[in-house]
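The next block holds one structure in the form of structure tokens; read it before the comments.
All protein chains but one are shown at their positions in the complex.
Now for chain A:
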Amino acid sequence: MYLTRQLRQLPRSRLTRHIASGNGPHYTTAAPQPAAEHIEIPKRIERSPTDLLQALASTVGRDPTAPHYKYHDDPFLIPMSNITKRTYALSKEAGRKAANWIKEEHRELFMHQEAQPPIEKFAPSMVYTEESEVDASSLQLLISQGELKDAVLVYNLLVQKGIEVSDALKQSLLELVCFYNNEEPLPEEYIEERWFMQNSRRRERHGKTWKDGELAEKLYAAIEPKTPQSYAALIRGMAKYLQCERAYALLQEANEKRIQLDTNTYNAIIQIVSFIKDTAEQRWQMCTSLLNQMAEQQLKPNLGTLNAVLECISTFGNFKLARSSALKVLPEFKQLGIVPSLGSYYYLLIIFCRERAPVSHVIIDILNDIGGKEFKVEHPKDTYFFATAMDVCRNHLHDKALAKRVDELLHTGNNYDLIGDSFKEGIYYRNYLALLCQTESIEDFMRTYDILVPNIYIPEPGIMEEILRAIEINGAVEHVPRIWSDMVIFDHTHRESLLLYVLRIMVDNRPNPELPSQQQLPKQCANVALDMYNKIEESAKRIKKVSFTGQMLGDILTLLVRGNSSFDKATEVFTYIDKQQHRIPGTPADSALFEYVEACILNKAPSQALMALQYAVENNMETTPLAKRIHEGFTLSEVHLAKLKSLVGEGFLTK
């Protein structure tokens, strides 16, 4: 503290000295120094091996102009759509898995030791078979490494050979088996697979997956006498994999036998109350009775209890009861000194902000409470907060300022780690962008869009439509070429509704050539239209094809005509319309044909104009204005005049 103050003064004193040095001896004007300088050397701070790395890492944030660092830094290898982001990351991981497989398959080649000290992960893992020489210590090692399959194998071997396994070891194996439900978990190092895992976890929530009568229960039976820990492990396992009735029965059994259970076991049971009782009142009753039991046994509730109770409340169909009980629970836990995690706030949001309930502004209070704070993951549901909060901002309150506050919180400290997985991140940004494009001015929105797209988030077609709607409402046709090129990159060009939308915006908002910012626009729009025409023609060969409609072609024609320089292309498109008129559903708008005829006049192409007229006649469209315009615009030759007459009759010339 003292030192820093000194340092801050340093430049100032030097400055005075410098100024003063011109008119006198400099030592007289130097800043007054304290008589006896006393330097206090701070105590050494214990650092962990990664502290330096973390300090370095904290100086760099996410760079939105570059793709995520997991992708290779080369234009060819940078992903440009959601699907490629996923495939590239997963392919890389698949390659890693292949290498791992090779290592395990050809273990004899990888037995060398280069690293000092040896690194276990680089060496092939131990293989246990029926013939392996095993003892209790190897089982202990495997359990501590979390190798479920091998641990079970070794345990069975030990039982077969009649080697005594201590109860403590059985207990730790029971805990391991219960935690994973005797299924091999996804190895820790495959982070991409976790990141892109499609919510399969949540779907699992709905059914019982506990393996009845299998190893866990056998292990439990083998432990005699039963300890509180063995009860706790089995109850928690059953509760986690939704064997609800038996978990609850076991809890009651333990209570009858006066076995002291722990808080986390009660938490597990409170979490599954909604599966045991059906109505809200019964659930709440059971919940309170469980909490009372905990109080009787003098168990101190923790964060898990709070979240479990809130989860139970969030399943109430009756929103009034849900709100009132949540409001009762919160102060009690606050009194106990339990700080809610993001998961608790997530539950509050889903309790208070429901579709079929009055609007609640609870999120404002939450943000006032936690704004600017840094969070660490403390509960599995912590990762649900941000996606839900943004969803509430968009769909429940429709409030831009709140959304910005949530975004600010997300980018505070390391809070981005709590975004969850790619699925939740997608939901978050989908809601954020959709809300912004509805509420912000188009210029401000495009600024955010430039930051987020395409490296952090790539809009889905639905969000693209929202963005286009915002552009249409604001008449900001100057953004269309940019958006179109993004759409091409993101592979949205096979969505007919999007194509029609883009065309409609460009046709309805005729650029004003007098504005300097819009001078290039007609040409750019014509390019977009031409690009679209080619894309659709190409797509005819693909499975996912878009077919032309008359409306679409008419719009393309109009844009090409407005682009001035592209009259040849316009003629080509019109010939296509004319030739394929039986195959294309609908006809171009009258205005499209009229503009085309105007362009024919400008380019002195009477036969094209007459072709347009003929098309209009054949398709029962408005012909009189067209015919008139052609008659006035050209000095027609005999042949053309005869054609005109034959198309619309003699009558109109005399009018």
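Methods note: a contact is a pair of C-beta atoms (placed from the backbone, for glycine too) under 8 Å apart; a residue touches a chain by one contact, two chains touch by 3 or more; residues count from 1.
FYI, contacts and distances are computed from a predicted model.
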Protein name as given in UniProt for the chain not displayed, "28S ribosomal protein S24, mitochondrial", "MMS19 nucleotide excision repair protein", "MIP18 family-like domain-containing protein" or "Putative exosome complex component RRP41": "28S ribosomal protein S24, mitochondrial"
Residue in contact with the excluded chain [from A:Ala55, A:Ile102 or A:Ala401]: A:Ile102
Touching the absent chain when the full complex is considered, from A:Ala66, A:Ala115, A:Val159 or A:Val359: A:Ala115
Touching residues (missing chain, whole complex) on chain A: 72-77, 79, 84, 87-89, 91-96, 98-100, 102-103, 110, 113-115, 119, 122
